[in-house]
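Not every chain is included here, but those present sit where they belong.
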Amino acid sequence: MPLQIATDFAFRAEEPTDVLLQFEAAMIPEQRLSEFRTELSSWDSFARIDAQDDIGDRLWVRAEGRFEASYRAVVEVDRLLTKLETLEKMDPLKLPGETVQYLFDSRYCRGDKFQSFVDAEFGDVSGGRQMLAMRDWIADNFTYAPGSSSATTTALDSFVERRGICRDYAHVMVTLARAAGVPARFVSCYAPDVTPPDFHAVAEVFLQDSTTPGGGAWYLLDATGMAEAGEIVKIGVGRDAADVSFMTSFGMTEFLEKTVTVTRV
Amino acid sequence: MPLQIATDFAFRAEEPTDVLLQFEAAMIPEQRLSEFRTELSSWDSFARIDAQDDIGDRLWVRAEGRFEASYRAVVEVDRLLTKLETLEKMDPLKLPGETVQYLFDSRYCRGDKFQSFVDAEFGDVSGGRQMLAMRDWIADNFTYAPGSSSATTTALDSFVERRGICRDYAHVMVTLARAAGVPARFVSCYAPDVTPPDFHAVAEVFLQDSTTPGGGAWYLLDATGMAEAGEIVKIGVGRDAADVSFMTSFGMTEFLEKTVTVTRV
């Protein structure tokens, strides 16, 4: 079922300020965009560049005064939906080179600290089953609480506080997976049923399907339980939220408003 | 003048353990390797993969018992040596897409926190002059003190403690550059005159030469003052030390010994 996405946001910059935006549905084989339109209140200084792992684009704008962005798209998700139970952890020595960076610690996700916990709590299973056990553990032990976390909250903070929003759930999932030696990345996305409506974030882990030659691929996991892999529209990926913020400002800006709606059509 | 590199290290793993190594001089145009030999005590389980930004290789090994690595190379560095004073900050909107990730916060380097300090201390200059002012400020205010920092020390810690080793100096340099909106990465390297002899680490910033069309390139900066750009042999690059550790162990290992020597020949 196609998803209709409508995103509008505005901010103000007193002085000319460089701002990096990433809010469009990525044009990748698993997502077919039938209609899409990006409107910016000023195109004077503008650049479009490839985003991380060639998934989606980043938009640079030089804003001054009130700046508005508006995005409309209809997206059909056509993603291979594999039961994670059947997947295996890939032998690290066989990992594609570009996935190795997703084993390393990043700004918000420090897997190294969690090895003992992961061994103790999830050591009796491996591969896809282990990832699902982690997802379920987070879902069981965390409370979804808008306002309880901030832009400085790390996976370690969230693990202790046992609450947060989608961003925090995804950070913890990414961190636990890395602690188990599974490459994991952070996915900024759109999804219906996100409450309150907003951009969404989930984790993605690299596992292998032993029935397929070659066999490694990225698989989505939403520890908040709000989105299904078949209805997740990827915007971009990164090591954690620092890499795929929908708006990164290089200077002072005042954020004014934002509305995000995703509906099945 | 060619540099002769000799590196030997050993560690022990009680159980079969995956270990990622990165210690060879990168084979890139600016470094000509005339002789090189990598010896590992076991090649049974081994994989060689591309490292970050295609600079250098990562080696996966599955170690059990005592594991030894030995590396010998003769390297001629042929790097364009530009005076940083003449370089300019690149307009962010013109940055090549793959450099944008080096503006973001990483595990050890959080540029966002330092914007006020950078504006106040280095706001009167820009581009290459600003990078040199940062390098000099670190050199003036920091004490090189082996043993004063650890694997968990961040740029923020070092900035407060005003001391550390090459890794910490490079982290602070990278962090200040990012706070000024200049892409900056961490470079693991070999260099002569490093005291005590060991692997070395420096920063690299992305600036442009306005006299050249296109014009953006990476330039090395060593805040410790121990190495010159013309004698730095790159091993690999990353967002910070988490990405280019010479040895990352996915399981328990006991480190036994290490010697690194770099001599002009």
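Labels A and B are assigned to the chains in the order they are written; within every chain, residues are numbered from 1.
The rule is short, and it goes like this: a residue touches a chain if its C-beta (ideal position, glycine included) is under 8 Å from a C-beta of that chain, and two chains touch if they have at least 3 such contacts.
As the structure is a prediction and not an experimental result, all values here were calculated from the model.
Visitor: Number of identical chains in the whole complex, 2 of which are shown?
Guide: This complex, considered in full, is made up of 4 identical copies.
By our rule, only the chains that are shown with their structure count from here on.
Visitor: Since chain A and chain B are copies of the same chain sequence, what is the angle of the rotation superposing the Cα atoms of one on the other, rounded to the nearest 5°?
Guide: 180
Visitor: Express in whole angstrom the distance between the two chain centres, defined as the mean CA positions of chain A and chain B.
Guide: 28
Visitor: Give every residue of chain B touching chain A within the complex, in rising order.
Guide: Residues in contact with chain A: 18, 20, 45-47, 49-52, 58, 60, 62, 92-98, 100-101, 103-107, 110, 181, 238-239, 242-243, 248, 250.
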